[in-house]
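To keep things clear, I will list the structure first and then write my remarks on it.
Here the complex is missing one protein chain, while the rest keep their positions.
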Amino acid sequence: MLEIKGLTKHFGGLAALNGLDLNISQGELVALIGPNGAGKTTVFNLITGFLRPTSGKIMFVGVDVTALKPHSVAERGIARTFQTASVFREFTVLQNIMAACQLKPKVGFWEAALHTPSSRNKEKFILNRALEIMQFVGLGGVKDRVAQSLPHGHQRILGIAIALATEPKLLLLDEPLSGMNAEEVNNTKALIHRIWQRGITILLIEHNMGATMSLCQKIAVLNFGNKIAEGPPNQIKQNKEVIQAYLGTVEYAP
Amino acid sequence: MSASALAQSLLNGLVSGGIYILVALGMTLILSITRIVQLAHGEVYMVGAYCVYYLCARAGVNFFVALVISMLLVGGFGILLERFFFRPFREQLLRPLIVCVGLMLFLQNAALVITGGTPKSIPSPFPGVSRILGLTVSWERLIIVLIGLGFVSATLLLIQKTKVGQAMVAISQDREVAALQGINIDHISAIAMFLGSALAAVAGGLVGAMFSVSPFMGGFALMKGIAVIVLGGLGSIPGAVIGGLILGLIDGVIPPLLTTQLAGLVGFGAIILILLLRPQGILGHE
Partner (left out) sequence: MSKRIELTKTLGYGALILFLFLIPLITEEPYTLHIFIMIGINIILASSLRLILNSGQLSLAHGGMMAIGAYTSALLVTKLGISSWTALVLSGAASSSLAFFVGFPFVRLKGIYFAIITIFLGQIIILTGEQWESLTGGSVGILNIPRPDPIVIPGLLNMNFGSKMDFYYFILILTLITLLILYGLENSRITLTWRSIQQADFLAESVGVHTAKFKVLAFSIGCFFAGLVGGFYSQYVRVVSPRTFDLSFAIYVMVYMVAGGMGRFSGPILGAFFLTGFIELFRVLKEFQPFVFAGALMLIVFFLPDGLVGLPKRLWKLLNMKLTHA
């Protein structure tokens, strides 16, 4: 589904990413791990069009999406979450998700401006979809709370709901579990699993090793912009290079 | 156009350029560190000009000394402005603009009421002309170019070579990171305001000597300052220098060259064309 070939990104003289090759098949749940600064978020930014690669190609369902702008990438079916500023702070939870329902259906300028019956039908549809997504992610109880006032964990989940609103085929999650307590981690893990069961392919960046190992079937490891390993969790756990890369960092917890 | 006329135009262009750079450099320092568009910068320039006028024409102080005193006074004034009018609205977009308009109104009309409004002239400190390379050049213009050059160079050196200057660069690039590295944003903001306002005062004094001093002279300076920072690069200090030079030379050379109606617009027109292709200016970052 997602084919990355030779993806490279240089910032000035620094190579943030060096010739990454990665393939993700439909229906997989893949993790991208590595120490801080390894280039993981850069990969996300490149896939979703927020950064232009120095060289390399990204193919999605057979289409070259390398040079597309982020909104076009979203139209193609790739959605993502963000680590910081992951929600629309001044909107309520429901407004957040409704604002994110931009693609299916698309509401045109004139029908929206003139409040035509067709646009009102679309809005009803969008409202129902938003409510459904809200329930699905477990935020049903805080429908009218302003996003800013939510605890951190809920905000991250709202970020996931926002991404789901685009009905993606591929979902990129940027550290979905960071800053969460044990209970929130479990809930979010379950949510990710539910999303995956709905048939959405998932690529996630995470530092929480325990959760990553138990969720994913395949893990790719980056270090200093290079992929140093790829394989199922138990293989990665024992990979010498991976252990070395993490040695000296506090992140590694088997 | 004859060679000597061209040379004269170039010199005029350099003089204009020098003034533009002084104003724009000050605005850029203030903008990149306090994130505020100092719309009252023209009025600060005007206050500097009046300081020099009163010291020179009324108190008989030597021009250079007056310039320095004016710098210190106006710089101090800038620090007060930052502390009481800008700091409360840090990180905001609209309110600082309104504050600047209030200051602008206040200063313009205070000057009008206090001085009566008729333009005054600062007696020329350097009368006479000299002959250089077969051209007749007024001492005044020459020395003003040198003074301008001097202050600009001093400022650039300060930014490059001192800790304070480096702190300014750090803040202008990334405020949060700079704060995390222990840089005292409040102190540096005050210094930036001091420097920026002082440079404006120098520009005002020089223009007052070349032309005249009036309560509304600031509008022109603000307009040119904005044009320069937009051309040279928003938030870029070297950009202010390059932009000022380019605009000064265009303004010096084009109008005498083309006597059409629109000659005065060529400078601004060129800038707009550049902006359509590169909105962040020559050296700006988006």
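The letters A and B name the chains in turn, as written, and every chain counts its residues from 1.
By definition in this document, a residue touches a chain if its C-beta (ideal position, glycine included) is under 8 Å from a C-beta of that chain, and two chains touch if they have at least 3 such contacts.
Just so you know, these numbers come straight off a predicted model, no measurement behind them.
Of the chains on view, those touched by the hidden chain across the whole complex are A, B.
Residue A:48 is the one among A:18, A:48 or A:208 that touches the chain not shown. Remark: the omitted chain is touched by one listed residue; of B:227, B:242 or B:283 this is B:227. If you put the hidden chain back, the residue from A:67, A:114 or A:190 that touches it is A:114.
Residue in contact with the omitted chain (choice from A:71, A:124 or A:152): A:71.
In the full complex, the hidden chain is touched by subunit A at residues 48, 50, 69-71, 74-75, 79-80, 82, 85-91, 95, 98-100, 102-103, 107, 109, 112-115, 119, 123, 162-163, 165-166. Although one chain is not displayed, its contacts with subunit B can still be listed: residues 31, 35-37, 39, 88-89, 93-95, 97-99, 101-106, 108-110, 112-113, 222-223, 226-227, 229-230, 234-235, 261-262, 264-265, 268-269, 271-272, 275-280, 284, 286.
Rule of thumb we're sticking to: only the chains that are shown with their structure count from here on.
Remark: subunit A and subunit B have CA centroids separated by 48 Å (rounded to whole angstrom).
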